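Shown below is the structure under consideration.
Of the protein chains in this complex, all but one are displayed in their positions.
Then we have subunit A:
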Amino acid sequence: MTATTAPPRRGPASHARADRTGRRRSPVTWFRGGGLSNLVFMLPLILIFGVFSWFPIVRAVIMSVQETNLVSDPTFVGLDNFRQVLADPLLGKAVRNTLYFAFLALLFGYPVPLVAAVLMREVRRARGLYSALAYLPVVVPPVVAVLLWKFFYNGSPTGVFNTILGWVGLGPYPWLQDASTAMPSLVLAATWAGAGGTIIIYLAALTSVPPELYDASEVDGAGLWRKIWHVTLPALRGVLFITLILQVIGTAQVFLEPYLFTGGGPNNATLTVLLLIYRYAFQNSLGGDYGAATALSLMLAAVLAVFSLVYFRLTRSWSTS
């Protein structure tokens, strides 16, 4: 090896280059260094991701420029599918509905877990019980939860919610059966179903807040609200940013609730972007418009990707706690 003969002196940079070009490229050194084992261990995951994630993504990109019914040979149609989707009068409605859902979910769904977590943190006894109760809705299978809520939302005066509200002289309300109340009803059910997971994240984050900070603020005469404002929230800042973006991405892709509760009705009042994609693909028994469905899926993915990038750019400086 060169090291045994009189070597010319090398700087660290040239040494590193030699490493990259010489030793690492040899198959023998790659094998000895455990490269093969690494590859074999990674193989199951690569296959699963490849088959169930990457392959469908690539297929979706290809199908978005094709006209296909998955049986006959597909034909290339360029950007026609994208033009068709953008010209669909239902797209505007679906986007507005999705934004409305996201707005309501932010308004109600975002603060609820935070408040619950902070309150649960303050509770001295049976904290585990509260955590379990809060997490319980997440354990209930989503379809079961929706069927349960559908039962609650029965619009007749004998429905569960209407009966309860009737005791205080309110209602009956149509809940899911009216264009103006259907979406808030979906958000309420979705918030109930999703809050548990976020509460657990907040509770975990709260354990990392040094208790000395609370002690110090107490010494300084801070009450409960000032402690929350000046200690708890700043400490949770990083987590709050992450849960916010997760929530926005999640609500932009809302499908389960409108699909199971209302099927997008009444009169398309709960038609969301994802439900529109589903309709493009599956509504027609004679073969769906898979081109339009994948085109709209890609547009949604692009919008969310841009949103995420912009969001992270803007908040990079703030989110370090």
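Assume a contact is a pair of C-beta atoms (placed from the backbone, for glycine too) under 8 Å apart; a residue touches a chain by one contact, two chains touch by 3 or more; residues count from 1.
Rule of thumb we're sticking to: contacts and distances are computed from a predicted model.
Engineer: Choose one: "Heme chaperone HemW", "ABC transporter permease", "Extracellular solute-binding protein" or "Small basic protein". The correct choice is the protein name in UniProt for the chain not shown.
Structural biologist: "Extracellular solute-binding protein"
Engineer: Which residue among A:74, A:184 or A:266 touches the omitted chain?
Structural biologist: Answer from the full complex: A:266 touches the omitted chain.
Engineer: Extract the touching residues of subunit A with respect to the undisplayed chain.
Structural biologist: So the residues of subunit A touching the missing chain come out as 37, 40-41, 43-44, 47-48, 51, 69-72, 154-159, 172, 174, 176-179, 262-263, 265-268, 279, 281-288.
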